[in-house]
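Below you'll find the structure, written out as structure tokens, and then a few comments.
Only one protein chain is missing from this complex, and each of the others stays in its spot.
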Amino acid sequence: MYLASDNIGPALPEVMEALTAANQGHAKPYGNDPWTERASAALRALFEAPEASVHLVATGTAANCLALATMSQPWQAITCTPLAHIREDECHAPEFFTGGARLNPVGQAGDKMTVLELDAALSGLPQGVVHGSQRGPVALTSVTERGQVYTLDELGALCDVAKAHGLKVHLDGARFANAVAALDCSPAQMTHELGVDALSFGATKNGCLGVEAVIFFDPSDAWELELRRKRAGHLFSKHRYLAAQIEAYVKDGLWLDAARRANAKAARLVAGLRDLPGFTLAADPQANMIFATLPRATHKRLFDAGAYYYIWEGELEGKDPDEPLLMRLVCDWSIPEAEIDRFIETARNVA
Amino acid sequence: MYLASDNIGPALPEVMEALTAANQGHAKPYGNDPWTERASAALRALFEAPEASVHLVATGTAANCLALATMSQPWQAITCTPLAHIREDECHAPEFFTGGARLNPVGQAGDKMTVLELDAALSGLPQGVVHGSQRGPVALTSVTERGQVYTLDELGALCDVAKAHGLKVHLDGARFANAVAALDCSPAQMTHELGVDALSFGATKNGCLGVEAVIFFDPSDAWELELRRKRAGHLFSKHRYLAAQIEAYVKDGLWLDAARRANAKAARLVAGLRDLPGFTLAADPQANMIFATLPRATHKRLFDAGAYYYIWEGELEGKDPDEPLLMRLVCDWSIPEAEIDRFIETARNVA
Amino acid sequence: MYLASDNIGPALPEVMEALTAANQGHAKPYGNDPWTERASAALRALFEAPEASVHLVATGTAANCLALATMSQPWQAITCTPLAHIREDECHAPEFFTGGARLNPVGQAGDKMTVLELDAALSGLPQGVVHGSQRGPVALTSVTERGQVYTLDELGALCDVAKAHGLKVHLDGARFANAVAALDCSPAQMTHELGVDALSFGATKNGCLGVEAVIFFDPSDAWELELRRKRAGHLFSKHRYLAAQIEAYVKDGLWLDAARRANAKAARLVAGLRDLPGFTLAADPQANMIFATLPRATHKRLFDAGAYYYIWEGELEGKDPDEPLLMRLVCDWSIPEAEIDRFIETARNVA
Partner (left out) sequence: MYLASDNIGPALPEVMEALTAANQGHAKPYGNDPWTERASAALRALFEAPEASVHLVATGTAANCLALATMSQPWQAITCTPLAHIREDECHAPEFFTGGARLNPVGQAGDKMTVLELDAALSGLPQGVVHGSQRGPVALTSVTERGQVYTLDELGALCDVAKAHGLKVHLDGARFANAVAALDCSPAQMTHELGVDALSFGATKNGCLGVEAVIFFDPSDAWELELRRKRAGHLFSKHRYLAAQIEAYVKDGLWLDAARRANAKAARLVAGLRDLPGFTLAADPQANMIFATLPRATHKRLFDAGAYYYIWEGELEGKDPDEPLLMRLVCDWSIPEAEIDRFIETARNVA
């Protein structure tokens, strides 16, 4: 019952096979190999963006921060939600890569930002005076940290606000596939057609071993990103092993299929828990993540039964057995339905 | 005839199998998995360093620069040879990771540094005044950029100089296995027994897909390195895929066996070329790299015959067919002897 | 009627005379001069801190950020109020000097932080995991950005919270003299006796041309700060001109006398305005700054009459003449009482 994250499961068999197949013969290093060429072409085709530049790295933090560093200046604010991964989970990597840009949280504690909040946050940054943060790019995330998915209208409206302020938009797509699966849209519709300038196209969480793609829909800054990638130690000499993963991941819609499986499993899980006594959703799950409360006692029994997931707010140890504690449940493509059903059954038994 | 580098060949079959084997079931992320535990333990055992801290990353630049950043301050000079990889081939990654430390080249153009040169370079950094570079760690490399291997005596004497100045020593071991194979010593004998404080233990070039280990023989700064690794986007969520490579690489002496094969192939290659008319060694090869000159015309015919290697100094295009141009030939573990013999034969035919 | 700031008035005559007196003969550069020695000794005596290290710079931003950079690591959070000068008015200088530390605002919008808020903010930073901000120094300011002064009890209690978390405390004393004057305490009582580790001892706002002192009560990190100061271009070659200002400023209690004058003028101003129709204090002024609202129409007439001060919140242009707009009034040592009375009279006439 491994529901802690989508970074704890194995890679897709097709990805592993592609990696094995790539492991023969010699190939030019540093991305000058046929796998890289094919992977880039595949992403450009997938995004209907023939001009886009594609840059592979091994981690999401690298993808996000290399992109944002290329898009910003050290004296600028990068506006994001308070819960954004770049703000909460990257140990100041944004500050490191940008040379000191600041993360400017929108609103108080929100997960999705609203058009009004974003406009207020950007307007709150003074212009033409040197003392405070200068206006910089807007950093969005979808699927959000709390499992929500921006509608295309919402995302487009946020991009419009950024553009109205003359600012660029980065989208952290660590779970991009899950969002596309939820929206049933095309990759282009969720990105450059709305005004997204740069994307971290996540693949690790959804079935690769470790690879993400930075996509710049306008390739003007591609060379700068190449230099930044090398300077940060993120250029692989044996680059084909990144590219082979992406190639397999994108081929024949595998990426989307895997995300649909993950989302469907989360739907199955929430359906099985929805009427459980003491179970309260923090928000309606829209992709492959569930945030909900259960009483402390139920959590304890679930853990005793071998479940592995995170308590997100509150302490497992505590007196009141009925106190609701927020948990996060994440389904990856690989978790068997039987495991989900076992989790549901266990929860029902102990509730 | 792929002799351009040891980063162009495939990974060792044992490594690939281990990766495939690791790709099942769930594992805790970020290094809290059994593969990581076993890989760390294996490295500690290999180095006879039960207290050492081990940190896996995917690239040599990351390994070198995270280690050096942890060992230095931004106002310090890191003393290295003019040809060091950190100085010539990492696009200012040392400056980036350290926050502005400076690479202080020893001597004029040397490949191996001498005790006298190192002492002079360190003594040349003033002490107690704020205006110039302050003294920082010494960064050694073996196998060197030009294919040389420091003897244990040489390495120990350089460490002694560093210690006499109160400074720490980092060893860039991108080709550590090839050096150990050449010296026929133990890993401990080449590192902490001599005074090496930190090692970048390379594995990518010698048969992995992409993994290197930073080893701190004194683990005092381990936590700082962990934070630096995360902040630089170099902590893998699916960390088992790094660890599984290392585990297989170290198991049963595979690492050393692969290096011995690579070194032996280079020896075969140089033996076949040694009496070739127009062939001049820049220095006697000691591991798996050969630096030597051939006449321009010979290079051209070799390239025409499908050889793939780098002209290191000089221009392939040029008038004089007899002008000697420096080449670099590198043998990795995987290059077939038949390929080497074909290269020799082609060279003989055209010479 | 210059009430915009305490950085718009002239320097104290005694300071100017000292500067002129220092301008003869030769003196060793970079702080190796008798003025610097005397100024340091005077500050150590003033603070009853014979071991303290003293470092002069020309701006408050330099003082704050050099101190904080020495006290923190790039992956740490520096906890401060949302309104702190380092957060609002230094154009990311803290991020620049620290190499990427993050400012962690306490509470929502507060001016003074409370013990409970600070403890919650520090406890909210996780420990032992690499993903988020690590715990770093606490940065306090008194007089605060909104003109408040922490009592000694409040300040001591905040220091105690920091110490309980094992953290150091920096005090931004841009208006340190005004705070001491308000509290009628000794410099030692307001700093190291409470647990303050480092102080930015402001002098520019209170009657110098441009000089601030960083004081480390524990001098262990003095050399690092010296290097950081040089590296940031903040070491003056003709250092005596900084030191001469400090020497005169500290001599015979001039610094405290000037602050008392400034505070008294603010008291006179607020007394004259207190019962003015439409005048509402945002908080009771405690030093030389007044935050209060006046109706838009009154502001307009004051500006028409030649008053120079800042509207802090709201827009001067707007329809409703009665809408209250927050202003900031600051008295420096030099503003004549007649000017204050004229401001009061004008406000009364127009109200």
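The letters A, B and C name the chains in turn, as written, and every chain counts its residues from 1.
Criterion: contacts are C-beta pairs under 8 Å (C-beta built on N, C-alpha and C of every residue); 3 or more make two chains touch, one makes a residue touch a chain.
Nothing here was measured: the structure is a model prediction, and the numbers come from that model.
In the complete assembly, which of C:H92, C:R175 or C:R296 touches the absent chain?
Touches the omitted chain: C:H92.
Of the listed residues C:T59, C:Q73 or C:T114, which contacts the missing chain in the full complex?
Missing-chain contact among the listed residues: C:T59.
Counting contacts across the full complex, list the positions on chain C that touch the omitted chain.
Its contact residues with the unshown chain are 2, 4-5, 7-11, 16, 19-20, 23-29, 57-63, 65-66, 90-93, 96-97, 204-205, 209-210, 227, 230-238, 241, 308, 334.
On chain B, what residues meet the omitted chain?
Looking at chain B, the ones touching the missing chain are residues 74-75, 88-92, 95-96, 99-103, 108, 130-134.
Which chain A residues touch the hidden chain?
Looking at chain A, the ones touching the missing chain are residues 30, 73-75, 99-100, 130-131, 134, 224, 226-231, 235.
The criterion applied here is as follows: only the chains that are shown with their structure count from here on.
Cα centroid separation between chain B and chain C, in whole Å?
Roughly 51 Å, centre to centre.
So, what's the distance in Å between the C-alpha centres of chain B and chain A?
34
Which chain A residues reach two or more other chains?
Within chain A, the residues that touch at least two other chains are 90-92, 96.
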